[in-house]
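The other protein chains are all here in position, but one chain of the complex has been omitted.
Order as written gives the chain letters A, B and C; numbering starts at 1 within each chain.
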């Protein structure tokens, strides 16, 4: 089993004709993802990597029964791409694009509140249910089917962690890059709720970073409600305050949102924290 | 029994210190309505007709457990008054004010959609559950407790109809002025749904007018679902097309929304239509 | 509130919606100069009146040479359409039309949402199509939180046109039409027809914008576009005094509080064989002054032979109205008989006032209407 995506995922690629869109369509197809449609307004009728392209989501969904979409369009068109997907009845929208103004996410959150539709991202590398489906840009070859769930605010760091988990001989159930922006559609806790019910997930690794208090809230949640073992890794220990470290969400405000604070709360709530990616994988291996 | 308001109604008057607000507070108190609070920002601490005035709805609701509000503030502050009432947890908002731009109602509709809150109006004369509670500006003395429900798009015409019903020896369960604007919170059908479940209502009188197709839709609904006898009266038979007859909603567009069309559909759907207010009351009397 | 086609097109231009080269003219000389110097011949001369069916009435003509320009200008500027004299014409570039479509937006009463409507048949009245083949109208609803989103505009474009390029050109027009509609508190904004010309370009050949009267207070610039000449003087006057008046063709003047009751009063007069002279709603909380103003407007209609007051007092206090009648009778020197039916708040006081002044009053509106008709003879 797995969460969010699996063999029943019928993926639609928004912005399929762009450089990234077409490249990753190929990569996802190679991984075995069922990519059923692409959309680029004005390019309807084309094919990209054998996938039919439509002018609109509503047409594409009607004709292909796509249930999940991944967004590769430039930031300034991304909010509108999210609304289009939600309106077309897509159940899971994965927004890879980064650079959306935060206020757009406030609006999107309000808009999606009453729709049966989940957003992952923006600024997410996507997600992988090992051996079943890959949506986004994570490199498929580092995954191995297994029992560790991974939730991460970052992209390449996730690959690093996943790679270590695989190298120590374990595998992943589902790995989700929730995105590095201050406001994101799906947060750590949302994923944990799903992992709680997933029989194949026996442990979860949380990859957090400086900024905000999502990790702290998550730790409290883990302590109170989550029964499976949880491991943590927090980056930005050497980051100076008030500086945005790449991700829009990775800023220490005054003295709050530091790595030290997050690591402290993790530990207090029973989450085992590794000092390096390699160490995290080791900790998981020792437990399972 | 009755619908929407009754002995448990705890009324709050928005704009209580104004000319109309204070006058009708007196009138409502005299009718026996339980007016528990008034709000006029900046006038908190005052009393009007013995009713305590607060600066904000949230404070007033907290202190008085008001569950219904009636709005007497000028049009340009009315949308904001509606939002404030909804945010404060008011369950029934009756907007007497007229002159709200239609686009505001589009927004208000979207805002209230996910709240447990009903709006009657705007541009409504209010409602009366005979012998129990009166909210709004309808003159109380014309009502008599009885078994006829009245739903009307207009104000004084409603009094006229009610007066006739009373004079033929019948009485009213609840009378609702739904308002004369193109977009209103509660429509004919919404009221019929409530009357259907009200044991004390044995017949319903619909008072409609030119403009829109709410009467036509209602007639179809009555034919399909509504089991109690329904009577109708439509005004504007002599109104010229394309002219707004006072009410923002009373305009015949091209050839649609005419009184003739509405009367025709009423009759086709089994609604007995009177030619004059007196005749409507006679028709009801003959049936009951 | 309505505006002329040429005014709607000015707004279109401001919002970037493509329109033909055009010039509004008030007399024949202006038309001849505009046609020969600015617009070019052939050109189209279009009567500027705010009623439908201009074309059928002969108010739109294509002039192929200078003589025709002059002839048509003269003819159209001299005509009346549905009783309204044509005082302005629009001289418009002649467009070779490849296809016509309809694009319009309203706030829909039933769904309580803003809805954009598109139809592949242009130039036809949308209400007619709505009745005859509603399935030909493609509707897309806006969400007030996010407006009319790009994909919805594209949906409209792709419904009307097969070529993506044209569809997206249309989407851009759709978006502008939505913005205009919302920002200006419009109640109808319509491009009918939206045409494709020979070069493949989309152009709004005609334009119609109505405004929500309730929203005008926040748009003084729109209010200032009001063509007072083309509106009934008395209706304007009434509005300025917060009264609502519409002239009809009968001879029984009606003064009523409340729009519904005012319509019911008109209908009742007709029902008993009379002819109402007007719709007149004096509204709530009437003061004696307001009643006087109402009568002043009413009496500008020389057809009025009898005046029928029908008041059911809720907010309105009957004694205020009675006092207003007396005052007006004095100041305005009213010769016509007045029948008063005042009931509701303070009706007893009112009755006394009327009785003292020797005025006719009745208990019910049926009696009042009948009495008024009786007094005609």
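Observations on the model:
The definition used in the following text is that a residue touches a chain if its C-beta (ideal position, glycine included) is under 8 Å from a C-beta of that chain, and two chains touch if they have at least 3 such contacts.
Bear in mind the structure is a predicted one, so any value in this text is a computation, not a measurement.
Although one chain is omitted from the display, it touches the following shown chains in the full assembly: A, B, C. Of the listed residues A:76, A:145 or A:267, the one in contact with the hidden chain in the full complex is A:76. Within the whole complex, the absent chain has one touching residue among A:117, A:150 or A:210, and that is A:210. Of the listed positions C:52, C:144, C:289 or C:337, the one in contact with the omitted chain in the full complex is C:144. Subunit B residues in contact with the hidden partner, per the touch definition given at the top, are 41-44, 55-59, 77, 80, 83-84, 87, 107, 110-111. If you put the missing chain back, the residues of subunit A touching it would be 19-20, 23-24, 75-76, 99-103, 105-107, 109-110, 125, 137-139, 142, 152-160, 163, 180, 182-183, 207, 209-210, 212-214, 217, 233, 235-240, 242-250, 253-256, 259, 275-278. Interface residues of subunit C facing the missing partner chain: 144-145.
In this section, only the chains that are shown with their structure count from here on.
The interface with the greater number of C-beta contacts, when A-C is set against B-C, is B-C.
Most remote from subunit A, judged by the distance between CA-atom centroids, is C.
Averaged C-alpha coordinates give centres for subunit A and subunit B that are 50 Å from one another.
For this pair, subunit A with subunit C, the centres built from the Cα atoms lie 55 Å apart. With centres taken as mean Cα positions, subunit C sits 27 Å from subunit B.
For subunit C, residues that reach two or more other chains under the stated contact definition are 143, 145.
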